Every structure is written in structure tokens, then in C-alpha cells.
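With one protein chain removed, the remaining protein chains of the complex are shown where they sit.
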Amino acid sequence: MTENSLDKEQQIVNHLVGTFQNLTGKVKRNRRIEVSIEKKQITSVLNYVKDHLGFIHFSHMSCVDWLEDGYFELVYILWSPEQKIQLLVKALVDRENASVENADMIWRQLNTYQREIREMFGVNFIGMKGDKEFILEDWDNMPPMRRDFNTVDYIQEVYFERPGREDAQNVRETISKRTGEEIPEVATKYSRD
Amino acid sequence: MAFFDIKGLVTPFTALKQFGKAPHTVTFPYHKKETAQRYRGLHFNDLEVCIGCGNCSTICMNEAIDMVNLEQIEGKAGDSGLRPRVDNGRCCWCALCVEVCPTGSLNLTKDYIYVTPDADSFLWTPGVSNPEGKDNISFHSDVDTSLSMFDRVPMPELDGKERVKSFAETMLYYTEEAAREEASRCISCSLCTEVCPDHMHIPEYINAIAKGEDDDAIRIIYDNNPLGEMCGKVCTRRCEDVCALQVRGDAVAIRWLKEYAVGRAETAEMLKEIVNPDIQEPNGKKVGIVGAGPSGLTTAYYLALKGFDVTIYEANEYAGGMVMYGIPKYRLPMDSLNKQIDYMKSIGVKIKFNTKVGKDITFDEIYKEHDAVFVGIGFQKPYSIGIKGEDAQGAFPAVNLLFDVNSGKTPDMGNKVVVIGGGNVAIDGARVSRRLGAEVVIMYRRRVQDMPADWEEIEGAEHEGVEIMPQTIPVEIITDDNNKVKAIKYLKAEMVADDKGGRPRPVPIEGSETIMEVSSVIGAIGQEADYSFLPEEYRNSIEINRGRMVVNEQMQTANPKIFAGGDAVNRTADAISAIADGYRAVKAIEKFLMN
Amino acid sequence: MREKATTLYLGPQHPGITGNMMIKLKVEGDTVVKAQTHVGYLHRGFEKLMERRNWLQSFTIVCRICVPEPDPNELNYSRAVEEIEGREVPERAEWIRTLMMELSRLASYLLWFGGQNGSAGLYTMPQWSVGDRDYILDLFEELTGGRVYHMYIWPGGVRRDLPNGFTDRVLQTMDYLEKRLKQYDQLMFENTIFQRRAQGIGWIDPAKAVEWGVVGPPLRAAGFKSDVRIDDPYLIYDQLDFEVPTQQGSDVWARALVRRTEFQQSINMVRQIIDKMPGGPVYNKIPNPMKWTIPAGDAYVKAESARGEFGYYVVSDGSNKPRRVHVKGPAYVHGVTLLENILEGANISDVSFIMNSLGTCPPEIER
Partner (left out) sequence: MPNDKNSQKIVDIIKNAARKHSLFVLAYGTGCGAIEIPPTMTSRYDAERFGIRGMATPRQADVLLVTGYLATKTLKRVIRAYEQMQDPKYVIGFGSCTINGGMYWDSYNTIKLLDKYIPVDVYINGCMPRPEAVITGFIELQKLIAEGKADGATKYKENLDWYRANQKKVIKNWNMPDYNW
């Protein structure tokens, strides 16, 4: 067992770094590799690792919204059943008019993931087939998984809340009212929500 | 496949073997299956134990728990008077509220059936809606399983043997890491702010420390307390007595966290840069302050920020009052106090040292020269012990000892000292005497647990080798021919329960008289104010009752131009109350002069 | 003669469908020519909700993601958080977690026994197996305080230690289930109706299975010795003695046999766990939950649920709330692309039978 040595993992990373330009990679721990690529490399890297390095099992695809930095991070998680190694392929996409090449010809189930990400984040996958609607129905707002979509504002607008709970008190306010304490502005942001 | 599949035909009939067996059906509602010992059902809250901290309401991500006023619950110190009410249309029975309840009053019961046609009836006040739930508690959290962090981050201290060698500070105080860890224990319930006389914004500055924003913490502390570091070292910290965590564990070290925060600013300049107060344009009004103790300094600081021309008249060489002269330097070093006072001076507070009102300047002059006067004279005159021989040489009050030592003198105590009293001043006197090389005995009328001094102080004294003799009543100081203290005669006492339900009284045991050879006797049974500086006319215009000046809620005396605060006014006689008085007086003086 | 194609909507309100989802079928006669899955009837936006909840609060909602089998969710969430934070878990807690996972697998298979037979019109089996499943739920209730939603495995360990006498009751239940398993065999595997319904139905091409993303029992029924417990060991599975059963048929019958064997394996594993379980603490206490922050980082963890690989991708940005928690249930692939594919050419009456054999669970598809 190569439980403790990371040679096998390091070899794959080195191989990938040598094969693709602008690819950075690291070994996270045994059986875990992570590489970062550019968005235009997605299909070529996925095809390569599938055909040549044995990462034939597609585990998962995810999208993370880094609102403050202005990009989406697409994460493809692959598994090599032979070598028992998990590979994370990460690519950044600009949030504005986000669009990526379609990759569902490499793994057909990617189509489902991409449809979901298109619906939930508004990332466009160029050339992808499939219904526009996947999970939501008649949704006319911003894609809901974007971080700037405020779900509480939305529910207050669309749904009802049961009345009868208006007499709720805030402990901090109750006590400061009783003592006459005036909480300055610099402090209020540290008060309990 | 054969046309007749005999096996396939017969096999289903093997189910007939079950025929005649007793069914395993639970015939609810005729037969009820008991739920498990830790079943998570409806809530039960012990209303007496609950302190209304609202932590359950905060952790509930379903916003199912509201804190509401109940008729039968009155708010008091350490109890917000609010109680949780659960919206069962939101509750998901995850029991996180139980896990974070610091008192353990909130629990889940084995009851779970709640069926009704009325959708508006799912508001449930645990403990009121199900008073019988107490006998039915299933899911609960004890000290081991609770998510509350009950253990305080230990405070590093000098070893007792090391301490008695010098007046170096005994507490080593929190490092950054320890302070963040300690601050993160706080559940931000704000019960502490109610008992703090100054109503400091405690949860806020602790949260700022927990988040690593020490500068903001200092700003929040300086919002209504200009002596934060002093308080951080020596405050009587009543806040910690009502901390939600102290019900089942250790209170958050509020005092030490405050010390940590203000201690980040090492010099007066840094302090000024961080606090960066908004100093208003001079408004031309003048305020005179008698006494540079905590109340006077507080008044001066905030008035100066508001643009008043403030002058403090201080009898001694240094500012700080009792904090400077009554607290030993191993608890509050000179540098720390000077830093805070230098910062005040830097924003425009003027202090006239060595100016004793009534001697170097008359009160009348001050009164006439200023638009308002604040009197913060404190208690300097010690009570006498009231036993025979107390005027002997070698018998003196603890405050005098502390004053001398803090002024740089080293009085000769001899080799055996008896301290009479059980308050902080007595302990200070004892520990100072110990540092001067004497063997020290503290005599106290009641039991050790009745001593009004801080437990840390008592513990510290014991570590330093001070002997405590509880239930001991001194009756006479025996002197030699030169009227010098030679020995002390005392009685042992037993505690007798008070018939009226008060605390037990010490009653001397007949025939237990003992004589102990001593070289000095230090009395520490309290002090009073000295009004000799005040001319008769002013003394009559402000009301003095039992040694204390009488003020209204605005800290204003009967003479509208004279305000007063500090020990000479309030009944608690500690630094934080004096600061609170000063802060209140600021608002009143501003209102009085600017309207 | 070629018949005219009609469109048939199976679900969302349909007794044969596993959960609340819909399959749009294009049929000619009673043969399906095209199937299209429609999901979203159970979408609650968990991943959005977790952006608003802190690390501890999120733990209580993850179990709702898959209703028949909530424990892999709790386990994966906790393991992901622990991996990012580097939090140690006491050894006993790992054993108790494994016990939970195996009990949950048993409960899930019992429910599946019922569903698979019910969709073939054999109604005795659901009465038996779902009734027997209740004994496992009783164990869960005793251990965790909840029958269905346990909220028991949390970051740092498990919430409470085993109650007194719990292990005895587990062993009793195991003995009972083993006895019942023989009767299930008679009722199900020796039943010609079931055999004929199951054999040759819902065939998955073994050559494509891995590439299509098939996981769990369906993949093992296609001849692959694939199990997360062996391939990427987690908890204490490397200390347990068990076999990964495989079948070659790749049809409903083969999948049923795989599950049948695994059921017996799980019973054995539970016995091993109880036998070997060490003592010690069960929980490495987290700091004050409202102020608990996790360093920035990400982790994809997976566990073998009763239906296959269950994955959690968790991202932290260093704050007290998760940046992203993305759940991948086995049904995400089984219930959409795979199902659409293997339903082509099937008989209408086999649709829900095949769905059951894949263990399709809609709440984990849309979350």
C-alpha cells in the first residue's frame, strides 16, 4: 500500500503540469489531487484525463459563486477507479455573462449538472441541449443560487407569514431599555443578530 | 417454463405460516408505545431556572423561538424577564436550543402529539403550556454534553512565593490567543450590562475581541468608561456574577478581556490614535471638579470631549484618588494608570495637583469661578475599629498603610501583623504587609465564604502565605509601657442562624479569649467622607445624610450648580460606580449648562 | 403495424413512482420509446438555505436532503467540515458512526424490499419489510431521539453516547432480521412471479456503466467490484471484514440479489462493530457555535449509501457560514440520464419496477 507516500499522486500532477500550459496543481492528501485550469481548457483537460489517465468516473460537478471577487468557480470532480484517486479540476469564469463550453459529450450525465448550474447560477453552456427548465418552474427572478439573490426579501414579497408573533422581544433591547443604556454606532455591528 | 409452475404456485402460501401468530401491531391509541429516553418531543422550560438569555432564540435557524414577556415573570438583575416561546409551525425538533441553553432550563419532553384544526394555535410557551412537562423530560443536555463553553481560559499568574518578593503585577493577563478563545465563549446575552453600574457595552466589545477587532473593542469601551484598563484590572465586576455561563460553569472573564483590549494600546499616544475621539469646539463654559478620582476623571474626560473647559483640583501628587493610593501596585501598576490619565490630559483635561481644596484654594473660589462644580471626593477617612488600645503606636488603618506604600514609603510593620476586616482593603493591607516582610493574620468576624472581598483576592492572599482566621472577634489591643502594640486579645465566635431570616450572626463563645503577640494591628472596616473642606453655607445648601451627599438621578445636589458622585454619594463604593456617577453627571451638567 | 406514439405522464401523483417526480413517457402500444425525467417538485433550495445558516445550524438541515436515508448526509457534511477544519474525531465516535451507517443501510434496504415488491404488485412484502424496518427505527429513536431525522452525527463526533443496554437490543434486532431474511427469500427470491418480472428487465450495459456514472448496487450488479467503503475507505471500514458482492446480470434481478447479499453483510458488520467497539469519548467539542469559523478551503467527501456513492462538496471562505454545500446523491445520475436511457424499450408496467431497482430518490436530485 502506498498509503503514506504521495508519489503516485505527485506523478499525475507533474504529468498534467507538463502537458498543459497555465495549469497549476497540487496534492491535497493521499488520493486527493487538485488542478486549476483556464476556462478554455476545460474540455481538453477533461478529455485528456479521461482517455489517458484513467479518470473515467465522473463524480460531481459544482459551481461556487465568489460574488466579491466577481467570478464563478466551476469544479469538476473525477475519480479513477483503477488508481483510486480523486481529481478536482477547477476553472474560473467571469460572473458577467458567464459562459463555458459544453462538455456533456465527454460524460453524458454532465448534461444534468450543467442544466442545473445554468438554471441556478445563470452560467451559459455553449451548445448544450436540454430543456431550459430543470428544477424550477416559471421562475422569473435572478438565478436563485447566485449570492446576490436575497431569499428573505423574496419570501417576504411572495409568501405569507403567520401572524401572532409580533410581541417578540429582543433581549438586548429589553435590557438596554430598562437601564437606559445607549449603544453607540461602533458597537451595534457587534450586537447579537 | 412449464405450464404448471408448482413451486411458484405454492411458495406464496408459505405466508400462511404466519397465520395465528400474534400481530406485532402497535394498537395505538388503545395501546401506547413509550417513546425513548432521549426522544425529542415538545419543549419544556423550567421558568424558575431560565434567565431569559435568549440563546435558544439565536441558535434556532428556523426563527421558531421568540422571547416574550410573561405575566408571572419580572425582570431582575441576571434575568431579562423574557421567556422563550416556540412556534411549533417552525420547530424542526433538532434540539439545538437545548444544547446551547446555558442554564439547562430548556429541555424536550416525551410528548409529541399536537393535533388541532386551528392553524393559529401552534404558539407554544414551554413551561406555561405544559406545566406537567417537568416529569416528562427526555432530551436534555448536562454540563458534559452542552455546547456552552463552561470552562474559563485559565489566567496565568506569578507564583505565590515569587509574588511576595516585590510589588510586581501578580496577574500576567491574557495573550492574544487566550483572549480570543475566552471572548468566543460569550453568548452575547447582555444580562451583564444591566448590573454594571456604568452599563458598559459588554457583549459588543467582547464580540469585537472575538472577531479580532481590538481597536473597535477599545472604542466601544471608551464610549462610557475612560478608565477601561483600570477597570480591567481591579473592577469589582458584578457583571460576572450574572453571566449566563456562571449558572452552570465559569463566568466569562469580562474584566480580564477588558484589560486585554485596552492593554493593546501601550501608550497614551496609541490610545489617542485608536480612540480618535470627536472633540467638539470649546463652548466657553467652565466646570470645576474636586478630586481626581474615577468619578472626577470620568466627568472631566467626557465634558472635555463636549467642549467644556474642565479643571480638576487634586490634593495629592498624582491623579487617581483611591485607585491610585488605595490599591496596591501589584494589582494596578503606576504606568497603566498614568497612561490612561496622560491620554485624558492630551485631549484637554487640566489637573491641578497638590491643590487641596479648603487649604490651597477655597471651595468658594472654585464655586464662583466655574459654571458648575462636580464633587468627587470619595471616602478617605477610615472608621476606627472601636476597641480598647486602638490609638496605640503600631495600630493604624489599612488605607493609611496603602497610602504610604503607594507614595513610595516603606513603613516598619514589625514581624507579625494582624489585619482586622474581610473586605478588599483588608486583603490589600494584608498582602502589602506580606510584601513588607511581615507574617500576616487576617481576623474576620464571619466565615471565609462570607467575606466581601473577591475570591481571587482571598485565594491570592492564601497563596502568598497570609493566614485567615475566620469567626474571630478582636476585643482589645494590649500595649507595652511605651504605648506600643504588643499583643491582641480576641474571642472565637460561632455562627448563629438569624431568626429573622437574615445572614447568620457571629456570637462570641464564652471563655474562648486568646492573646496573640503581634507587632502591628491594621484596621480595615471601612471609610467615610471628609467634608471639612466645605464651608458651612455650602454644606447646608447640599443635603448630607449619614455621611453621604444626597443627589437626584442626575447626580445633582440640592444646590443646582453642584453635582456630586463617587463613593461619597453612592452606596456601593467601588470604582465602576464612581465612573457611572461621573458619566451620568456629564449628561446632567451638559443639560444644565447648555439649555 | 406501427402504432401511433402517445405521451404518457407518469407522476408526480402516481402510486408507483418513488417519491414526488414525473416521467414523461412517449409510448407506442405499451412500449416506451422515449422517457424524460421531470424533477423539481421537492426543490427547497437547501444549498441556498445553508448560505444563511452557520456551520452548526446547517447540520440540522442536511438530513432532510434524502428522506429514506438521512444518515449519509449527516456523515458527509460532518466529515467535510472536519476535513476542512482539521478537527479530530474520537475513535469511539467513528465506530458509532459506522454503526449508524450500517443500521441506516438496513433500514433503507427494508424499505426498498417493500418498494420493489409493491411495484410488482406483491403486497405481502411491503407489509412485512416496512413493519420490520420499524424495529430499526426504534433503535434509532433510542440512540438519537428521532425516528426518521436523527440529527445525530455532527461535526466533531456524535451527539450522545450509546444508551445503556443498547448494544443488546441491536443484536436482538439483528437476530430477528436474519431470521426474517429467510422468510423474505421465500416470499421474494423464490417467488416465480418476482423472478419472471425481474429477470432481463432494466438492463444496463456493463461496458458503459462506469462512464455513465452508475454507482452502488446497480454498478455491482453489472460486475464491478466498486464500493466507496473499499475504494476510498472512511470511518473504520478498513477494520471490518466484509465482501463486496457482485453479479453479472446487470438487470433488476441482479440488483436485487446484490442488495440481498449486502443486507446479510450489513447484519454481520453490525455484529462486528458491536463486538469491537472501543470505549472513550464520543465528541470533540466545537467552540461556541455562533462564533465558530472554519478556515478557508474545500473538500469533496463521499460515502457509500444504500443506493451508491453519496458526495458532498463543501467550500468554506473562512467565515462562520458555509460558502457552498453541494450535494450529489446517487439518484442525480440514476434518476435522470440513466433512467431515461434504460427505460427506452421497456414495458410501461415495468417503469416503476425499474425505477425502484435503481433506488431513485427525487429529494436528493433537486434538494
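In order of appearance the chains are A, B and C, and numbering begins at 1 in each one.
We take it that contacts are C-beta pairs under 8 Å (C-beta built on N, C-alpha and C of every residue); 3 or more make two chains touch, one makes a residue touch a chain.
All of these numbers come straight from a predicted model, not from anything done at the bench.
Q: Taking the complete complex into account, tell me which visible chains touch the one left out.
A: Hidden chain, whole complex, touched shown chains: A, B, C.
Q: One chain is left out of this view; which of C:Asp134, C:Glu178, C:Glu211 or C:Asp317 touches it in the full complex?
A: Of the listed residues, the one touching the omitted chain is C:Asp134.
Q: Could you tell me which of C:Phe59, C:Tyr109, C:Tyr149 or C:Trp212 touches the chain that is not displayed?
A: Of these options, the touching residue for the absent chain is C:Tyr149.
Q: Provide the residue numbers of chain B that touch the chain removed from this figure.
A: Against the left-out chain, chain B lists 23-29, 32-33, 61-63, 87-93, 112-119, 122.
Q: Mind listing the chain C residues that contact the chain we can't see here?
A: That gives, for chain C, the contact residues 12-15, 19-20, 40-45, 48-49, 52, 60-61, 64, 67-68, 111, 114, 126-128, 130-131, 133-134, 137, 147-149, 363.
Q: Touching the absent chain: which residues on chain A qualify?
A: Answer for chain A: residues 136-138, 140-141, 144, 149, 151-152, 154-155, 158-162 touch the chain left out.
Here, only the chains that are shown with their structure count from here on.
Q: Give, as an integer number of Å, the spacing between the C-alpha centres of chain C and chain B.
A: Centre separation, chain B to chain C: 54 Å.
Q: Measure off the straight-line distance from the CA centroid of chain A to the CA centroid of chain C, and report it in whole Å.
A: Chain A and chain C have C-alpha centres separated by 23 Å.
Q: When the C-alpha atoms of chain A and chain B are each averaged to a single point, how far apart are the two points in Å?
A: 48
Q: At which residue positions does chain A touch at least two other chains?
A: 192
Q: For chain B, what residues touch not just one other chain but two or more?
A: 58, 188, 207
Q: Mind listing the chain C positions that touch chain B in their complex?
A: Counting only chain C, the residues touching chain B are 52-54, 56-57, 60-61, 124, 131, 138, 141-142, 144-146, 149, 151, 159-160, 163, 183, 186-187, 190-193, 195-196, 283, 285-291.
Q: Would you mind writing out the residues of chain B in touch with chain C in their complex?
A: Residues in contact with chain C: 1, 5, 7-9, 11-12, 14-15, 24, 35-40, 58-59, 61, 92-96, 99-100, 108, 138-139, 145, 147-149, 181, 184-188, 207, 210.
Q: So in the complex, the part of chain B that touches chain A is made up of which residues?
A: Residue positions touching the partner: 52-54, 57-58, 66-69, 75, 80-82, 85, 87, 89, 119-120, 123, 188-191, 193-194, 199, 201, 203-205, 207-208, 211, 213, 216, 219-220, 223.
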